[in-house]
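Here the complex is missing one protein chain, while the rest keep their positions.
Take a look at subunit A:
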Amino acid sequence: MSRGTRFRETMTGSMRLTTSGRVSPVRLDLRASADHVLRPFGTTLARVEGRVRVAGLADDPAASGELEISPLAARRIRYRLAFTAGGRRLVLDGWKSITPRHPVRSMTVLPFTLYEDDEPLGTGTLRFRARALPSFLAGFRFPRREDPDALTAARWRGAPGRTEVWYTTVTDPATGTGLWLHHELTAPADGSAAYAHGWAAVFPKGAPVRHARFGPVPWKPEDRGFAADGVRAVPGRLAGAAGAMNWDLTEQPEAAPLFTFPRWSWRRPLLPAAQILPAARATYEGTVRYEDGTLELTGAPGASARIYGHGNARRWSWLHADLGGGDVLEIVAAVSTRPGLRRLPPLVFLRLRRDGRTWPRRPERSAIGWAGALRFRADIGLPTWTVTGRAGLRRIRVTVTQPEDRTLALEYTDPDGARATCRNCERADAQVRLDRWWGRWRPEADWRLDGTAHAEVGTR
């Protein structure tokens, strides 16, 4: 696992057009992201996006380009930005030349040339203002960069009493049909041979839920993901057959990984179980055939998730809601089976990814709050369950409804042989309300999902 770099930078200045001699103010608001941590003694290449404003010429909020950051090696920080001005495609190319004689000025002054079709259109100078320094420095982030494929690979290394799950839920936007593919590896606690099994379920609109099981078959290690009984769940591909159903789908990740549980709990399995999403959102293409129909998926939204742990919880609820516009809400609320812990109210892991940022920032915040205070609360029930909570200046209320007729009830078996009942609905309704404190609670966002939420409630 490595870390990347993200920062924002604002520069202002002016430019002179070669032809007319007119001088115009210029402003750049840039977001830069690099695939690794800035290397002070080397060269870092970063992507850059943002807004370019040239008074009277351009205001393009979707400028994009690249940044070559080499303050000591090449002594140059070069900006190349392409943007649109009234249908014309312009390129801004300039660089800061770092010199130890004028460290501050050379780090903050950016002379540039503006080109159209490789012909210079004008020249100018941008400056990074000292007043922008605090926000610039505070805006530096070094986000981890996960390899989603590595997150899909099997975790189990032979220990008894483990269970590992690859599951995928999809909504077909054309028909409203939900799809659930569940692939499970169980290593019984008594030390007997591990086995693989699973099922597929289709939730057609206005028709009963169909499902079919595959396996169990002995587990054969597969590095990239799950493969057993002709069923495969590997990065980018889901294929297999179970009973009267067969499916062949491709999976295209659309977002960064989402750790519903704390990241450390996935790396070091100290909690009874942990769940993650290798990609918070994904789209699916392909065909699913079931006994009385065929589902043709094209760009269907959904997500794949992974669970690794000792078994199922004592009680749990789960929600995956694609809120549109790239926003995703993922909730797992669970009561552990362990003695002592089982007396606690459900631990809520709520992750709201909005505009690329995840709230609350730490998964522990919603689960345990501040030593229990201000933790998020879940009221697990059927057909409706709710989660509420507050962190920082925001509060959320999520209401999930799993109508009986759209819900599939299945029995799970834990590694220790215990049984649990799961009620899964890939056509659930959900209402999400987000408020922000600004003198008083004011509504910030309100999402209603009608039959497109993916939810599950488990009981014993």
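Definition applied: a contact is a pair of C-beta atoms (placed from the backbone, for glycine too) under 8 Å apart; a residue touches a chain by one contact, two chains touch by 3 or more; residues count from 1.
In this section, contacts and distances are computed from a predicted model.
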{"item": "Choices \"ABC-type polar-amino-acid transporter\", \"GMC family oxidoreductase\", \"ATP synthase subunit a\" or \"3-oxoacid CoA-transferase B subunit\" - which one is the UniProt name of the chain not shown", "value": "\"GMC family oxidoreductase\""}
{"item": "Touching residue (missing chain; options A:Ser14, A:Ser64, A:Thr123 or A:Thr399)", "value": "A:Thr123"}
{"item": "Touching the absent chain when the full complex is considered, from A:Phe7, A:Trp95 or A:Tyr290", "value": "A:Trp95"}
{"item": "Residue of A:Val109, A:Ala132 or A:Leu341 touching the missing chain in the full complex", "value": "A:Val109"}
{"item": "Subunit A residues that touch the omitted chain in the full complex", "value": "41-43, 70, 73-76, 93-95, 97, 99, 102, 105-106, 109, 111-113, 120, 123, 125"}
